[in-house]
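Apart from one protein chain that is not included, each protein chain of the complex appears where it belongs.
Let's look at subunit A:
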Amino acid sequence: MKSNEANIFVFIASVIIGILISMNISFTKGSTNKRVILSAKQYQDAYNYKNRLQSQISDLSEQYSENYDKLKKYEDNEQNKTQVVSEINQELNKNNIELGKVAVEGQGIKIFLNDAAMEDGLDAFQYQMRLVHNTDVIQVINDLKNAGAEAISINGHRMVDVSEVYCSGPFLRVNGVKIASPFSIYAIGNKDVLYNYMMSNENYLKILMTRKIVVKVTKEKSITIPAYNGDYKVEFMKDKE
């Protein structure tokens, strides 16, 4: 009797296992869920890729909820016009700061560049090497941007996306204004990061130093960078919408 009962249970259990196995293996459509064999390295890569995508998704959903909240606020405050206007102004101000139309202030570094002292008996090449050229200033500004500078000015002229640094005989032309050496370049950003980056051996200031050009970099707790006072000429480009 006991053995019989056991047999029945074992039979039922094996039927269940059989069903489970066949459900798992799925003989019918083997092509759809083909197993991909990955090496440990490939698996790791795929796993990292998955994690990256997931973090991107979470970032995007965060952004979405932020924008959704903003939209909601606008819709809710439809009567309360002043608040909407003030918020729009805030955003406009933020955009102006990013565009460089507002004077800004913050920690950063100051770079002082001056032509090297001239001595007698220099040939033409050596003479040229001792001058600060427009290319030098462009390189320095590129390095600053690469180091994460948020706002840059040269001798009081704010660098924006339409600013030029152009050779103009003995002068440089910046934002349409001719400036002469010495040049004071101010940059707002994390002052330690900027300083260390600019003074590292791979960067352009070292080359300038080897050319005997006067280079002085100082960290500043607070520097002020004026607004861009030129115009943005928009003639050909249009809003694509």
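Here are a few things to note about the model shown:
Keep this in mind: a residue touches a chain if its C-beta (ideal position, glycine included) is under 8 Å from a C-beta of that chain, and two chains touch if they have at least 3 such contacts; residues count from 1.
Everything that follows uses one rule, which is that contacts and distances are computed from a predicted model.
From the set "Phosphate transport system permease protein PstA", "NADH-quinone oxidoreductase subunit K", "Small basic family protein" or "Ribose ABC transporter membrane protein", the protein name that UniProt assigns to the chain left out of the figure is "Small basic family protein".
Checked against the full complex, the candidates A:I17, A:I88 or A:A180 give a single residue touching the omitted chain, namely A:I17. For the options A:A6, A:L38 or A:A180, the residue in contact with the chain missing from this view is A:A6. Although one chain is not drawn, its touching partners on subunit A can still be listed: residues 2-3, 5-7, 9-24, 26-29, 33.
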